[in-house]
Each structure stands twice: as structure tokens, then as C-alpha cells.
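Shown here: the complex without one of its protein chains, the others still in place.
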Amino acid sequence: MKKSSFVQAAMLTAGVALSGAAFANTAVVNSNITEAEVLKAQQMWGNAVVQISKDFESGGLDKAKKTAQAALDAAYAYDMGPVLFKPTLAALPQNIRSTEEGALAYFVGGNKQFPNDSGFALKGWRNVESKNAVIHLNGNTALTMGNVSFTDKNGKVTTVDKTWGYVKDSAGNVKIVLHHSSLPYTN
Amino acid sequence: MKKSSFVQAAMLTAGVALSGAAFANTAVVNSNITEAEVLKAQQMWGNAVVQISKDFESGGLDKAKKTAQAALDAAYAYDMGPVLFKPTLAALPQNIRSTEEGALAYFVGGNKQFPNDSGFALKGWRNVESKNAVIHLNGNTALTMGNVSFTDKNGKVTTVDKTWGYVKDSAGNVKIVLHHSSLPYTN
Amino acid sequence: MKKSSFVQAAMLTAGVALSGAAFANTAVVNSNITEAEVLKAQQMWGNAVVQISKDFESGGLDKAKKTAQAALDAAYAYDMGPVLFKPTLAALPQNIRSTEEGALAYFVGGNKQFPNDSGFALKGWRNVESKNAVIHLNGNTALTMGNVSFTDKNGKVTTVDKTWGYVKDSAGNVKIVLHHSSLPYTN
Partner (left out) sequence: MKKSSFVQAAMLTAGVALSGAAFANTAVVNSNITEAEVLKAQQMWGNAVVQISKDFESGGLDKAKKTAQAALDAAYAYDMGPVLFKPTLAALPQNIRSTEEGALAYFVGGNKQFPNDSGFALKGWRNVESKNAVIHLNGNTALTMGNVSFTDKNGKVTTVDKTWGYVKDSAGNVKIVLHHSSLPYTN
């Protein structure tokens, strides 16, 4: 059976000679998610938002939509089932986007089923920065809470309260299973 | 060694005769959290908010504070470390309450370290109802996302977007490790 | 993104209308392994051993080897990395078969790298029965300990002490990650 690159890497790390003979070394297989993997996933999410903005400017909605679809496929666990996703600017009764279609509508708009979506990722973003207050690592899952700051092409910064839940699947892909984002409360 | 009531219940359920002799039945030990346990935890959280309101009215801040402290001890996993808690009405830079002191301040106010806290649970609540859009059950952890509606003594209803993460500890207690609450976005 | 049959089943069970609109029902996604899945995996393992025996009798080593290879691919988690497998009749220093090649040699023999393997699954088995003393269910993993009885074509029964560890992967496949089998101790 073919081994995934994930497994091959694990084997190399463990330095295991995969023979059936007496063992000189211990093969350690660690399926837990790491802080580094979580931080990388956050950075990739931010990069995707910036890329969608730039693709929208250079290639219009079609280009932006393709980029967004690929980013959602890679970053969110919609292939595993309904995702817990409450985007920043989604109002009741469409506040929760458990399907990929709903998530795509939120990021790029243009879907009559979600008439209030204007496309969050189309708003000229140039930089996205995540700052975590707390990270919980628990097996192949992680939870983070903190703030994310978005800078647009005019230098205006928007900061949101952000909670993410991640799972590392059997193939080693880190996916978002939970995403709650909200504008900070102001008195 | 003394067994916890949690374990005793598990053994009864499994119908296991705990002898060392040949086994007639299979002892099944299931350490996963259930949907029923999650729903019960949500209900207990809501009941606690209502109780704090009533105790405030009948016994003042001292009584409310005692009730709140006991409720936090029982419901949140601050005994396991920093909790991911972003309350509805907590503004930057005190938006995240990773300590129990910060959580207590949010619910009942009266803490100079958190000068903007007026005490969310003191606002005359009479009923709290949770409605979940999606629940993920994963081992001894669960994630929920949905809306929670608070009804006050005048019948006014406030609905918030709510995400909870739970863990069932070794003793069988279900505790909140993550709580992100926010007012729904409005255009 | 295409959804696996595993996920589709989960959605049907939850009765979730996968729209982005207000939620009438709660979608419950449960990634835990169940006792029924564990028992089914044990039965499939037993069936495979019997099938290999029958295929060896009807089609020789080649046929048996093909059946064994397919059974190992389906039943063991060698695609995820080294498996903890100590077969009943494997002597030191080749007692532990962390690779699929070693496992295949154990079941059907004919591999010069494992000269002491005569092929456990070729020994005319007609029935395999598992009896569990204890089962632990913990998230997407399970552990079982008990006895397994093999009946050959002459009606002779061999009983072994058997420990299995299972994991349910992201696609919903239940795989063996641990298998320790030994002849019962006799004074």
C-alpha cells in the first residue's frame, strides 16, 4: 500500500528502518497537531484573504471566486461534514455557515441565496495578522482565541475577535472545523 | 482504590462482574462526551445565569457573587488552565477572559481590575435558551455553535451568537474550555 | 468538494438541511468509534483469516496471498505508519511486525526475509470467534482485550489471548493500529 508523504515524513523523523527484524531504534508515530502547524494554518488563512482581494482587483469576480474556492477546500473541513462557522459580518438568520456554499458566498458574494453577502475577501485587504491569547493543543485538535487585524490598501486596520478550531486529518492536513469571528464590543 | 461515582455508573451500565475469573460479559468503558451531556451543560449554564440574577435581586451583590463563583467553578475548566472565553459585552483590550477572576468580573462586576464590567448576569434574566446549529462530538471533547436567547424580567429577548467548547474530565465532569459569544452583526 | 459516503451518512443521520439559512435542526457530527464498529472489525478480521485458508486450498499460495494483501490493506493501518503487531506464532527477533511486508509474511509465509513464517492463515481455518473481556472506547480509538478461538477443518479449536487497538480514520475506515496475540500461559 502506498504511503502518504505525511507518513513517509513521520518515518524519516523516527529514523525507523522498516524491516521486520529486531529493532535497533524506536519508531515514534505522533499524530498530534503542533503549535507550529496551527500558526501556519492561521498564516495561510490570512494569505488567502489577501490573495482573493488581489485576484479580484486583477481578474474580477471570476478569478477571486476560483481562488476562494480553492482556499476553502484547503483550509476548511467541509469535506468532513458541517463546519461551525460564524463569520464576522454575517447577520441573522444566515449568521452560521455550516456549508461550503455559504462560506464561499460570505467571502466573495454573488450568491442569491445569501443576498446580504457583499464579499468580505473582496475589500482590498493587503495584510492579515493573527495574535493568539490562548492555544489549546489536544490530540489531533487545537483551539485558539485571539484577535486578527486586517489592513486594507488604504492602510485602515480592522481588528476582530477570533476563535478557531482545527483538526489534523489522517492524511496530515490541518483543517478548520470551527471559526467564530466577531467585531469587538463597544460601549 | 476508591472508585468515583462516574466509574461505578460505567460499570453498572456495562453490567460487568468485576471478578478476575472468566468473563461472561464484556465491560465497555466509554469515555466520550455525549450530546445529552452537552445539552445538559448548556442548560445548567443558562440556569446559573438566571439564578445569579435572582440572587442579586434577593440578596445583593454578595449573594450573587457567591452563586457566580460556584457556577464558574462547576461549569468552566479554569482548574485545568487558561480558558478561551470571549464574553458578549467585553471590549478590547479586556475582551478575552482566560482567568476565572476575569470571568467572575464579567458576570457580576465590582472588580476594579475590570472597570468596564457592569455584571452581565445581574441584568434581571429570567430565561435562557440555547439552540444549536451544529454540534461536533470528538472523544471527550465537544464543540457547539448556535444562538442563545436571554429573556429578562420585562420579557425583552436578547439573542447572541454562541460557540462553546467542552471537555469531559477524568472524573466525568463536563467543563467549558472555550466560550465565544457575540452580538449578531447588523448592517 | 465531494463528500465521502461517511460524511453523507452522518448528515442523513443528523437530518440536517445543508442550507446556509436559519437552522431548524441541529447537525450532530460524531467522529467517535462505536462498539458496533469494533465488533464488525473483529468479525471482518476473522472472516478474512477463514477466506485466506479457503483460497489457499482452492487456488494455492498466489490466490491466498492476493486475498491476504487486500485484507491487510483494509484491516490494518499500515498506510498511516508502523503498526504495533505481535502475532501469535512469531518468535524473537522477528516477533514484532511493524511493516505490512512482515504482516503478510506472517499470514501466508513464502518470504525469505521471514524464514520462520509458515503462514498462519493457511492452516485450514473454518471459523474464528472473538470474545471481549473489556472494551475501551475513546474518541476515534478503541482498545479491546479478550480471547479469540480458531476452529480448523478438523474441528480442532485453538484459543489465543488477544489485544487489539483500532482507530477510525478521517474517511470513516476502522483500522488496526495495535495487535498483540499470544498463546495462553500454561503451568
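Note that the chains take the letters A, B and C in the order they are written out, and that residue 1 is the start of every chain.
The working rule: contacts are C-beta pairs under 8 Å (C-beta built on N, C-alpha and C of every residue); 3 or more make two chains touch, one makes a residue touch a chain.
Here the structure is a predicted model, which is why all the values come from computation and not from measurement.
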| item | value |
| --- | --- |
| Omitted-chain contact residue, chosen from C:48, C:68, C:90 or C:148 | C:90 |
| Contact residue for the chain not shown (choose from B:27, B:122 or B:176) | B:27 |
| Positions on chain A contacted by the hidden chain, ascending | 23, 26-32, 35, 131-140, 146 |
| On chain C, residues whose C-beta touches the chain left out of the figure | 82-86, 88-92, 95-96, 98, 116, 133-134, 136, 138-139, 141, 143-147, 159, 161, 163, 165, 167, 177-178, 180, 182-187 |
| Touching residues (missing chain, whole complex) on chain B | 1-4, 7, 10-11, 14, 16, 18-23, 27, 29, 31, 72-73, 78-82, 92-94, 96-102, 105, 113-114, 139, 169-171 |
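Here is the rule we go by: only the chains that are shown with their structure count from here on.
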| item | value |
| --- | --- |
| Rotational angle, Cα trace of chain A fitted to chain B, multiple of 5° | 180 |
| Closest chain to global C-alpha mean, per-chain Cα centroids | A |
| Centroid distance [mean C-alpha coordinates] between chain B and chain A, Å | 27 |
| Length of the line joining the C-alpha centres of chain A and chain C, rounded to whole Å | 34 |
| Overlap residues in chain B, where contacts from two or more other chains coincide | 133-134, 136, 138-139, 146 |
